[in-house]
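I have placed the structure first, in the form of structure tokens, so that the comments after it can refer back to it.
With one protein chain removed, the remaining protein chains of the complex are shown where they sit.
Up next, chain A:
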Amino acid sequence: MPEPSQNFSLTLHVNGTEHRVAVDARTTLLDALRDRLHLTGTKKGCALGQCGACTVLLDGRRVVSCLMLAVMAEGRQVTTIEGLAQGDDLHPVQAAFVEHDAFQCGYCTPGQIMSAVGAIREGRAGSDDEIREQMSGNLCRCGAYTNIVAAVRDAASREG
């Protein structure tokens, strides 16, 4: 077992690419993504797990990257909003958000979309009630909730 250390040189797997990053033990996955890898699509809202702006997929499951230490993400597959589109082709959930006008300022949107991708993948977007419950960890200060539910429902029915 490695000795306790304060500085780490990590390999992070993000959106299918390996990145070497030097981090302090304190660095959250969110800060590593934004400040070291310059993947600034993932947003920082509360840094306390309470808003969902920083949602990413870890080994395919939704997590809040602000409550995870970067060192603890080593060896896991991270997917961020930047990893969804294939070239110029938007991911179906991204396309549905555009189509349904599911945002205003857009700050919560990357987190909303990652959470929706996770919920659909988990098979938990079967009804409007289920979508509301499943998306409740993603807050929207602009109150775009009605259109967010419509976008998730649409994307779920197209993918499902």
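Assorted remarks:
Note that in this section a contact is a pair of C-beta atoms (placed from the backbone, for glycine too) under 8 Å apart; a residue touches a chain by one contact, two chains touch by 3 or more; residues count from 1.
By our rule, contacts and distances are computed from a predicted model.
In the listed set "OB-fold domain-containing protein", "Cytochrome c3", "Xanthine dehydrogenase family protein subunit M" or "Electron transfer flavoprotein subunit beta", the entry agreeing with the UniProt name of the missing subunit chain is "Xanthine dehydrogenase family protein subunit M".
Not every partner is drawn; the one left out touches chain A at residues 1-6, 8, 24-26, 28, 47-49, 52, 55, 58, 61-64, 66-69, 71-72, 115, 118-119, 122, 124, 132-134, 136-138.
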